[in-house]
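Omission of a single protein chain aside, the complex is shown with its protein chains in their original locations.
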Amino acid sequence: MNGLDMEVDVLVIGGGTAGPMAAVKAKEKNPALRVMLLEKANVKRSGAISMGMDGLNNAVIPGHATPEQYVKEITVANDGIVNQKTVLAYAQQSFSMIEELDRWGVKFEKDETGDYAVKKVHHMGTYVLPMPEGHHMKKVLYRQLKKWRVDITNRYMATRLLLDRNGAIAGAMVLDSRTGEFSVIRSKAVILCTGAAGRLGLPASGYLFGTYENPTNAGDGYSMAYHAGAELSGIECFQINPLIKDYNGPSCAYVTGPFGGYTANAKGERFIECDYWSGQMMLEFYRELEGGNGPVFLKMNHLAEETISTIEHILHTNERPSRGRFHEGRGSNYRDAMVEMHISEIGLCSGHSASGVWVNERAETTVPGLYAAGDLACVPHNYMLGAFVYGRLAGESAAEYCAVRALAAVESDQVERERARVLGPLAHRDGLPPSQVEYKLRRMVNDYLQPPKVTRKMEIGLQRFAEVAEDLTRMSATNPHELMRAMEVHAILDCAEMAARASLYRTESRWGLYHYRADHPEKNDKDWFVHVQVKKGDGGDMSCFKRPIDPYVVPLDEEEKAAYDHLRITKQAAVA
Amino acid sequence: MPLTMNRVSVPVTVDAEKCIAGKGCTVCVESCPLDLLAIDKEKGTAYMRFDECWYCLPCEKDCPTGAIHVDIPYLLR
Partner (left out) sequence: MDLLDIGEEDVMVPLLVRAARDADASVRAEAARCLEGMESESAIGGLLDLLVDDEPEVRKAAATSLAEIKEASHGSQLLDRLSTADGFAKASILRALRELRRTEAYGPALQALNDGDPGVRAAAVGVLGYLKNAQALPHIARLAKTDPDPEVRRITVGALAFAQHAPEVGAALVDALKDSSWQVRDEAATTLGKLGDRAAIHPLVEAMDDPYWQVRLKATRSLGKLKAAEAMEVLTQTLSHAVSNLRKEVAIALGEIGNLAAVPYLEEALNDPDPDVRKMCRLALSQLGALKS
């Protein structure tokens, strides 16, 4: 690959979960399209599901839950700030996606008559569908990519999107992470599937790569969408998870919950209403720690031996299989003692919370020709199945768009500017090492952005980020790998700035701990029942603005809202 | 700008007896999502080149000879 000579119809960036689905669906829609799947790692083993997954967290299966019920659930779980149409589109297509994945060879738990064995974890409906043999995920996707003859390009990192004169997509610029070569891929449409911004906060261990998310997901897509002029939304609704301390992986309540495991305080008592991950749940977690009842644990030592060995089998073979090794190293065992948990560093991820690139129910962003799916697309609590459904929507929408588009002309000054930025760190031999810049930046993120959020601290944080921005031009890279890391630091900085600005803009508290502002502790529906959008302003500065919430397509009546409100633990109850 | 090299212990160990990189195997290098492994051409074995491990295990799982072992990185252990 070299210079301006690559041309495709659809360029899918990120080959984790949503990306392979998008590529296959674009091809299925129109097999004549040239579809390229560009991946920073290797499609066979990339992304959040590189080692498979424990199960579906949000399966909407007839007989167990209805799409409307699910939309209500997510509306409440996300404190009302949702574009319900996007959630409904997911919910309505959830089941057909499960059936398709099943046909492709993904194994879901079934009962002895072949019906799906759905488990209850959420507040109202029943949505958890375990995948006891979920480690096959990537193999199944890979087989489909081969079948549909998708052009797979591994070990390339996209760094910026290319725009035409009218601000529509013209392609992307990419870096070969093995050779350091810079090139341009022209395309009619781009689908961003680059996952979460998982390297934003610094894990308490101090290990840069000891993150919850797969650390290849540094937030590149958030940054690329931002620089392309796309709107991002809900950035202030951070991802913060309850994790196994130090290991920093899920514990995982969805697996252990149906078996009777739960989150407990130091006395072994349950203190949260529901182990479903939400900002409110994290706030209760935080209060328990602050209130002297901590640390918080995952409790399983009351369970029967058979139950524990089943749980172990699931937790130690899928998703984060090194969990078992971690416990072994500490000499700890689910049978004897509770497992210590902690509050993770912050990240941006719509799969788990709500931060992402704004999309509609067709996976279209606000930039013509740009689509987004998965953790980086703003469809709250979308998880893995949401990544698949939006991957499908994005692939189909992009294929349709290609039918009426020609390749746009490439503006060479855009390319030259980007080439200079990307290759800059190779030019000076003795500049700042990217790892050091990253460490400092992410430590600042912890110091100034980790909730509870404090206005003055976030302002200071912005000053520090501006100083780090100056350092970016002083980074040096001694090899292509380090160059890739340097480019990731640029993306992390963009995400940090967005996180600070969006958080400062919304002067209220919402989503429990995710946006808990110590100096604006109350929720204020009168002024803030809106989306907060982040966008690159015309002058190149970052701007925030309000976007009204579209009328609900699935209205919640007052009683339902009230019933949900009562589900929250009051302060007194938490102490009791 | 003056720079220095710090020593770090890395989580991945490769059993030189078992590793068949000398015969052309690069499976682990290809499967690592973070691109941390490389082949030492002189020794004919794989090794961990960058200390940026997610302890996710594809390298170990995909190695055809069982030559790789991943520990939890020291800072987390």
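We just call them A and B in the order they show up, numbering each chain from 1.
Simple rule for what comes next: a residue touches a chain if its C-beta (ideal position, glycine included) is under 8 Å from a C-beta of that chain, and two chains touch if they have at least 3 such contacts.
The model shown is predicted, which means the values in this text are computed figures rather than measured ones.
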Touch with the omitted chain, as defined above, among A:28, A:164 or A:273: A:273
Which of A:182, A:262 or A:390 contacts the chain that the document leaves out: A:262
Subunit A, residues in touch with the chain not shown (by the definition above): 44, 103-105, 111-115, 123-124, 139-140, 142-143, 146, 260, 262, 269-274, 302, 304, 306-307, 559, 562-563, 566-567, 569, 573-574, 576
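The rule we apply is simple: only the chains that are shown with their structure count from here on.
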Distance between the centres, which are taken as Cα means, of subunit B and subunit A, whole angstrom: 27
Contact set on subunit A toward subunit B in their complex: 41-42, 44-47, 50-51, 154-155, 177-178, 205-211, 214-216, 246-248, 320-322, 325-326, 329-330, 430-433, 481, 484-485
Complex contact set, residues of subunit B against subunit A: 1-3, 30-35, 49-50, 52-58, 61-62, 70-73, 75-77
